[in-house]
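Removed from the display is one protein chain of the complex; every other protein chain stays in position.
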Amino acid sequence: MAVDLESTPELGQFYEDVQRHHMTPLWTAAGIWNPVHRAIPYLWHRDEYWPLCQRSGELVPIERGGERRVLAFLNPGLPPEMYGATHTLWVAVQYLQPGEIAPAHRHSAGAIRFILQGDKAFTNVNGDKCIMERGDLVLTPAWVWHDHGHEGKEPMIWMDGLDLPFARALGMVFFEPYPQHRQPVLGENLTEKRHHIGQLRPALAEPDPTGTSPLMNYKWAQAEEALHAMSPEDASPYDDLALEYINPFTGGSVLPTMTCWIQRLRPGVHTRPRRQMTSKVFHVFEGHGSSIIDGQRFEWHKGDFFCVPTWCRHEHENDSSADAVLFSVQDTPIFQKLGLYRESDE
Amino acid sequence: MAVDLESTPELGQFYEDVQRHHMTPLWTAAGIWNPVHRAIPYLWHRDEYWPLCQRSGELVPIERGGERRVLAFLNPGLPPEMYGATHTLWVAVQYLQPGEIAPAHRHSAGAIRFILQGDKAFTNVNGDKCIMERGDLVLTPAWVWHDHGHEGKEPMIWMDGLDLPFARALGMVFFEPYPQHRQPVLGENLTEKRHHIGQLRPALAEPDPTGTSPLMNYKWAQAEEALHAMSPEDASPYDDLALEYINPFTGGSVLPTMTCWIQRLRPGVHTRPRRQMTSKVFHVFEGHGSSIIDGQRFEWHKGDFFCVPTWCRHEHENDSSADAVLFSVQDTPIFQKLGLYRESDE
Amino acid sequence: MAVDLESTPELGQFYEDVQRHHMTPLWTAAGIWNPVHRAIPYLWHRDEYWPLCQRSGELVPIERGGERRVLAFLNPGLPPEMYGATHTLWVAVQYLQPGEIAPAHRHSAGAIRFILQGDKAFTNVNGDKCIMERGDLVLTPAWVWHDHGHEGKEPMIWMDGLDLPFARALGMVFFEPYPQHRQPVLGENLTEKRHHIGQLRPALAEPDPTGTSPLMNYKWAQAEEALHAMSPEDASPYDDLALEYINPFTGGSVLPTMTCWIQRLRPGVHTRPRRQMTSKVFHVFEGHGSSIIDGQRFEWHKGDFFCVPTWCRHEHENDSSADAVLFSVQDTPIFQKLGLYRESDE
Partner (left out) sequence: MAVDLESTPELGQFYEDVQRHHMTPLWTAAGIWNPVHRAIPYLWHRDEYWPLCQRSGELVPIERGGERRVLAFLNPGLPPEMYGATHTLWVAVQYLQPGEIAPAHRHSAGAIRFILQGDKAFTNVNGDKCIMERGDLVLTPAWVWHDHGHEGKEPMIWMDGLDLPFARALGMVFFEPYPQHRQPVLGENLTEKRHHIGQLRPALAEPDPTGTSPLMNYKWAQAEEALHAMSPEDASPYDDLALEYINPFTGGSVLPTMTCWIQRLRPGVHTRPRRQMTSKVFHVFEGHGSSIIDGQRFEWHKGDFFCVPTWCRHEHENDSSADAVLFSVQDTPIFQKLGLYRESDE
């Protein structure tokens, strides 16, 4: 749509004056109808990031190396200072050694954790000591105090997912350290005990007006049970057997801007391709398979991460003889709540 | 507000003409600002209704005595033809002998069943064979095919709750027998298996637009676990430790017009009195205690039923040394959805 | 579904015992799946009710004859003590002479007024003196103080619509007289001035949580303009050119339980028949035509009232050469909000 007018001294002076007054002509704005940056499909191999985590454990003692030993995945299509695995999502792996503590703080971006390895670590969310085991999903909603500790014997690795690039793009980032190193513990798995039976709610309880879930720890045992209770009639042609983690008080997503899924691709499944106005980052929890994203095939194995940026045509294959299980974090609620969500089979 | 005008021939003729044209003056309508009928607080003793159930089992073979061996509780303040335990709620006990079948049908009123005694009976809800055991809550939503059967060895007794007086008052009752005696069984506890883990939802699933729950069988084991996971901070001054059964897809009530609660009154608890724009029928599931309703004390024991009509001041006491557990069905959603709900401590 | 068992002494004793304990068997409940009462389609002629209004004006001085000179339409299918034009709706005509006052009070049932004749009367709603002219719709929401007065020279007649039979069926009726005869006037048409331009809202304003409209006086001038701005593409096959009065803050109905419509039947229109889970009372504001309701034709002329009870098949005809304009009050929000609304072309 941009046009080059014949260059004249008057036009040159005009452009200069426009710029001096902090304005710009639309007709010279060549890229205006393109996204500012363009995230690309990408896969991070377990064989590559896992050793880096371990090396960080050796090289970067947590008491000296910042408060959290976190390595973030950067989408190669985005500028590094966006810190995005997609336009909206920060995704990282966090590595905690036995006995280490990641000090208490809070921030305006909400976070999810999905545990990849280890046990006996915990996240203290507002006093609720959420015990972390492989497959658990732990929430730390926006502006809620949280700190991590580790009482086990083996290193702990989990996935972090935050809506940080989105929040930063909106000019909306707050961060505050807790006055002490750690906050007091009120009990263990408190919200899990109170709310894991989703079909009964304390009559006094009111849903949070932001839509944030009251349940902080979604245990793997239940996700696994629900996953295996699914029957063929639950299968989506695009996602096979997929479950959305929900806020038990509303049926909505676990956090206002991000939703999490766990899905099972059965042996032999090849899903139907689709584009969606949403971006996703997948973690391969079990099994192996491949995804074709915008025409490029990505083979994935247990432990890998890969992303599907907004509007990329994507489909999944499981050619193995065992189930593949994918965990994902998605920014779908942003698009749905703003009336912007759409999808296409083309 | 009604007034007696001095009687004159002209006025007499006027009243006659008004009546003849199917009209009425407001100033002679003495009772217009009163409810049409006035339900009263009442208690039905187990010692009285239980033997009647047993006698009905002997006297009324189900193949001859109507399709369902049901004895309904009638509020003494309401005319019998309203069939109301309160203005809005039909509550009854249903008695099924081993081997008996209550044939398939559907109706526009939604129903809940709460199991008082027995096991191995079932309700087939649209093909889902919901196994019924003491303490289970089984739904048969409006206009859904259902039939009951009994494969156990002991008589089965459960509570029925329907919004039938409400539906009839609105002129809105439909009933249809199923073409066959029983409908086919697709599987056992199907919705229970798929949806009992309320915090994960099949990604394909959409909430029913009427608000009806997708889960047909709320098992006692889970209600019991949730009840005992409650802590003092969940206690309401009016209801002590109360849980609402919810639609796991929305967080709303299990049926559009009725909600169900299970609540635990701890030893020594005396709740704060309150009036509410809602009516309730309670079943004493465990323990004993008493309730003061509009100034009248009702002592209740395990197995009893009692009602709290709309706007009756009520409070509960547990002076025993053990928990008392009350199940209740309430018409609260009607008042809340229509903006009519209110409450008062006076 | 009810059955007659062979009469035996044991059965007789059983029935007696059941009744004594305030219970009833389902198998003897012959009418249980029918509505309690059955409203029928009916038409009240202007030529009949209008003279009665005038006679009431002579015979019943308002200071002696109750506080309001109101004649209500009673559905011949319902018992008179229900005071229903349909199962849910009280509809009446109110007659006020110049200089008369109907004293201030409030009640839990919400009310609409639609002005049939006269001007310079007013309803004072919470201090807002709503000037009433032919064709205006004036609201007095639930539990809001209101009184009427008349500063004109000719008698005033308007239609009253209340959800009174519904409220009474729910056991939910409150009434309170104002401490004085009249309440103070804060200004004229205050909410009309502030909110009649529905597409701009004071930024501070919050919608009422019950859904009640903030606008108390919907002037005829605007209804008329909107009605005539409708184009053929707005025509519904069932209702021709129909407008719903809405709450400008939410787009919902004007009161939580009742909605009002104004509709124009163009010359030659014959609408498609339909049954709906809703009841309606129509006032013929302009023109003449007929409606076929459950197979019975009702010819209507300017000033008549007629009702369409729930689930009655109905269609409208305008065989004249001029528009017919119908105002109606409907209980649709009750059914829609409770997930009970349905409709059928059969």
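So that you can tell them apart, the chains are marked A, B and C in the order they are listed, and the count of residues begins at 1 in each.
Here is the rule we go by: contacts are C-beta pairs under 8 Å (C-beta built on N, C-alpha and C of every residue); 3 or more make two chains touch, one makes a residue touch a chain.
All values reported here derive from a predicted model rather than from experimental measurement.
The chain not shown here makes contact, within the complete complex, with A, C. Contact with the omitted chain, checked across A:140, A:199, A:212 or A:271, is made by A:212.
Listed residues C:120, C:196, C:270 or C:302: the one in touch with the omitted chain is C:196.
Taking the complete complex into account, A:168 is the one of A:168, A:182 or A:266 that touches the chain left out.
Summary of contacts with the chain left out: across A:11, A:221 or A:322, the touching residue is A:11. Within chain A, the residues in touch with the undisplayed chain are 1-3, 5, 8, 10-11, 14, 17-18, 21-29, 31-39, 42, 44, 48-49, 52, 55-56, 59-60, 64-76, 80-83, 86-88, 92, 107-108, 142, 164-166, 168-173, 175, 209-212, 256-257, 277, 279, 309-311, 333-335, 337-340. Interface with the hidden chain, as seen from chain C, comprises residues 193-205, 207, 213, 215, 218, 222-223, 225-227, 229-231, 234-236, 239, 241-251, 261-263.
As a convention for this text, only the chains that are shown with their structure count from here on.
Listed by label, the chains that touch chain B and also chain C number zero. Looking at contacts between chains, the pair that accounts for the most C-beta pairs is B-C.
Distance between chain A and chain B, defined via averaged C-alpha coordinates, is recorded as 44 Å. Averaging Cα coordinates per chain places chain A and chain C 53 Å apart.
Multi-chain contact residues of chain B, defined as those touching 2 or more other chains: none present.
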